[in-house]
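The complex appears here without one of its protein chains, the remainder shown in place.
Labels for the chains are A, B and C, by order of writing; each one numbers its residues from 1.
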Amino acid sequence: MSKTGNRISVAVIGYGYWGPNLARNFRRLGTDVRYICDLDESLRTLALKDCPNARFTRNLEDILHDNDVDAVCIATPVSTHFDIAMMCLKAGKHCLVEKPLADSSSHVQEMIALAVAQNLTLMTDHTYLYHGGIRKICELVKSGVLGPVMYYDSVRINLGLFQKDVNVIWDLATHDFSIMLYVLGRRPTSISASAVCHVEGRPESMAYVTCFFEDSLIVHFHVNWLAPVKIRKTIVGGLNKMIIFDELAADEQIKIYDRGVDTMALEYNTREIQISYRTGDMEAPQLDRTEPLGEAVRDFVESIVDPDRSPVSDGGISYDVIRMLEATEISHKQNGARVNIDWNGR
Amino acid sequence: MSKTGNRISVAVIGYGYWGPNLARNFRRLGTDVRYICDLDESLRTLALKDCPNARFTRNLEDILHDNDVDAVCIATPVSTHFDIAMMCLKAGKHCLVEKPLADSSSHVQEMIALAVAQNLTLMTDHTYLYHGGIRKICELVKSGVLGPVMYYDSVRINLGLFQKDVNVIWDLATHDFSIMLYVLGRRPTSISASAVCHVEGRPESMAYVTCFFEDSLIVHFHVNWLAPVKIRKTIVGGLNKMIIFDELAADEQIKIYDRGVDTMALEYNTREIQISYRTGDMEAPQLDRTEPLGEAVRDFVESIVDPDRSPVSDGGISYDVIRMLEATEISHKQNGARVNIDWNGR
Amino acid sequence: MSKTGNRISVAVIGYGYWGPNLARNFRRLGTDVRYICDLDESLRTLALKDCPNARFTRNLEDILHDNDVDAVCIATPVSTHFDIAMMCLKAGKHCLVEKPLADSSSHVQEMIALAVAQNLTLMTDHTYLYHGGIRKICELVKSGVLGPVMYYDSVRINLGLFQKDVNVIWDLATHDFSIMLYVLGRRPTSISASAVCHVEGRPESMAYVTCFFEDSLIVHFHVNWLAPVKIRKTIVGGLNKMIIFDELAADEQIKIYDRGVDTMALEYNTREIQISYRTGDMEAPQLDRTEPLGEAVRDFVESIVDPDRSPVSDGGISYDVIRMLEATEISHKQNGARVNIDWNGR
Partner (left out) sequence: MSKTGNRISVAVIGYGYWGPNLARNFRRLGTDVRYICDLDESLRTLALKDCPNARFTRNLEDILHDNDVDAVCIATPVSTHFDIAMMCLKAGKHCLVEKPLADSSSHVQEMIALAVAQNLTLMTDHTYLYHGGIRKICELVKSGVLGPVMYYDSVRINLGLFQKDVNVIWDLATHDFSIMLYVLGRRPTSISASAVCHVEGRPESMAYVTCFFEDSLIVHFHVNWLAPVKIRKTIVGGLNKMIIFDELAADEQIKIYDRGVDTMALEYNTREIQISYRTGDMEAPQLDRTEPLGEAVRDFVESIVDPDRSPVSDGGISYDVIRMLEATEISHKQNGARVNIDWNGR
């Protein structure tokens, strides 16, 4: 495509909770938001205040048939992602889809295959992969300063909206799966999960998920829609250094602790069975505070403009996330039994 | 026994980490600390500074044969609790034993049987059961203001000493099991646990434990010796109100949130699938800040003096804790499989 | 005026830091933002993205001569407020002016007189008076539950932008003066202040301000542009209860402490010279989290529509704030000497 970024025209499909944020970031980037599509008239009216120059429709066909629309953002319920994305890809539109990409890994495979065949960009909005804090953690893990990572522990809880069509795992653990894959660069061999439903007839509202690997690395998430306070805290425990990421801290979101097991002391101190710890300084690096969604949207647009470029949050990572979500669901339904994931066989 | 509390004479067996705290609290209560017993001479020298009028010995026999010793506190490694306590009970001494009471439920059963036969007090130092915050939570749960408890979540992590003879489950989860039993007054039907060892040849240093019950109540602990910071935080999630207990907070250790699912709204709001939440005020009650160990020691002494009285942290709760620790160990060794606990059959 | 609120047409004059926020809140209210006026072309270009349907001008005359413009918001440097507002009032426009209303009390008097003569609304954007937390404090103080207020202490520091034309007193202490007047409903008899300039040739960047009253009430502000962290914390100390308002807290911005001097104990405990304190519970009420600027803008619009209504942040409070700022400046220039304010004589 020979278009430059600020000549791209997008349609935002779904203007509920997240759609307005997508529209706002596209506008800030200078991208033309040509359509806002939603079935709910009141939401379209709301959209008019935000994007007075856009066109408003409840009809997806209007977008599919408009050749001036280069790309769509799909911010509709998860269960509709597959159908809408397939129609858009067939119509030649690049797709940015809300996380999770679809409701099954077989659907994701079809979507990826069609995007490749059509030579279109298919990206999931795993917004955290564009967060300055997550990028810093990724950089620190990759640099080796933490030493071997022993564990990754995340607590993501709040008093939030029950989703209509997905449970807390598909809603919140999706974030943790994508971050964990991105930061650690490793995929688990098996997953165990327990989820409970506390409001009859509703999806599960809290879950504990544990991921196991070939070595002693352990990854654990606590996700919860029914907590009294909002907590979003991740610990990455390395043998040499450890990180705490507190996304909700006003300042010092990332703290790097020079703490760990002092293996030197361990070697020479054989008579005493006690292990030495190193408790050194703590450092909180300055982070890039750019709005993550702005960076995600930019990555999408630049991947459209430059056909040789693939977005960070591409089909590969999106597919792996769905595989892990599926394994989590199976484990939860089998009373927490460990479910193996065969990454080769698929 | 006709003795009054301040005529009781105790011997402290084991003067490592916890022994000095026990001795200090007995002295503050006015109880005579007649012996300090430890194999390590340097610890006995340290004890001399604290209790200049006590007798110092490395020989348990000195204590067993001294008829003026009414009671012993056993603060030695867990693996020695059974042998030492059995000798002391046989010698007619009341026993206060560091948590956990022993290394197996069969040992605990023998200890309880002997204490009953000898008409002696056998108490475990589950210190948290005497903490003003835990007592407040217990009171709130029992009063019903929380509504049905949906979940109990505890994070108890720090960069601490590796124990010589027990892993992190027997060291830290013991606290959570005793608190959970005391506060909720319920025993789990099954337990699932994952623990990992990150320093070769050492006990497991972190674990995730999940307890399941007859209904949808779920209880979960994260215990960890290798965390960069110390966190001791418990959430008790009721349908009407929720509590957060932050033991390390300088002030406001207990926060009661008037938050929960608004079931009224739920009933009448059938068309809209969204659930209402109630986010009302938060209240932090003033707590009794007495040192918990002082209260524990007082309960022990008063239970000796008054033969009709049983301490809060008695054999019953101690036994249940051990049964849960055993189930946790089995689950961990079976890759996290759910292990049922038969509370009738034992 | 017979217009209803959503028929009002406003012009935003000055589109630097605060102008976009004003424009956004007017649009959300449904008010027509007819003009954006700024001398800087790049800011006008920015405005185009936010308000594609507005008219853009660098010329104030365009606004003054447009009879369809009912009101203006003046978000320009403080030194220009007087001239611009006087022109607008003469042209029959209602005025919402950024705080502080003008650079001298004599200017403010002229502005108020003209607004009265023209029968127009003149309001200062003292946004804090519309903050849910401040409104709650005001309500609590007025209800008497705090008992007599002993002191009011505010810390408002950050690493912020040096203002071009005003020092830290006129920039930040303005907030504290307006809040203090609103919450306590009392005016100081004298003020003492010390301010220092740490960057040569620049306005003072930090100041300490103390206000004295007829009784022992004391009010103190620390305002600072050169602090390493952002703090916005106010303590209102009553004899019976005390409040801490932490504006930057994610949750529990207002905490009400049942703490104070126990005067009953004081009376009867004459032999013992020690005073008793009451340290009871703490309560954090749920607050109205509506954006304060939205409420301010609504108050402005409703005061235009309803000629019998006066905005909370009206000329009276604005004038008192300026009088206090002037006394503060004089004290600072007289090495912190106490400067009396004659509220009758003016």
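In this section, contacts are C-beta pairs under 8 Å (C-beta built on N, C-alpha and C of every residue); 3 or more make two chains touch, one makes a residue touch a chain.
These numbers come from a predicted model, not from an experiment.
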Practice prompt. Using the whole complex, pick out the displayed chains that touch the missing one.
Written response: A, B, C
Worksheet item: With respect to the chain omitted from the figure, which of C:87, C:239 or C:312 is a touching residue?
Response: C:239
Practice prompt. Would you mind spotting which of C:39, C:229 or C:248 touches the chain that isn't drawn?
Written response: C:229
Worksheet item: If you put the missing chain back, which residues of chain B would it touch?
Response: 27-28, 49, 52-53, 229-230, 248, 250-251
Worksheet, complete the sentence: Logged for chain C, residues touching the omitted partner chain are 150-151, 153, 155, 159, 161-162, 164, 192, 194, 196-199, 202, 206, 208, 210, 212, 216, 218, 220, 222, 224, 226-229, 235, 237, 239, 242-244, 255, 257, 259-261, 266, 273-275, 277, 279, 335-338
Worksheet item: Residues of chain A in contact with the chain that isn't shown?
Response: 251-252, 258, 279-286
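The rule we apply is simple: only the chains that are shown with their structure count from here on.
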Worksheet entry | Top chain pair, ranked by number of contacting C-beta pairs | A-B
Worksheet item: Looking at mean CA positions, which chain is nearest the middle of everything shown?
Response: A
Worksheet item: If you average the Cα atoms of chain B and of chain C to get two centres, how far apart are those centres in Å?
Response: 53
Item to complete: Express in whole angstrom the distance between the two chain centres, defined as the mean CA positions of chain A and chain C.
Response: 41
Worksheet entry | In chain A, residues with contacts to at least two other chains | 229
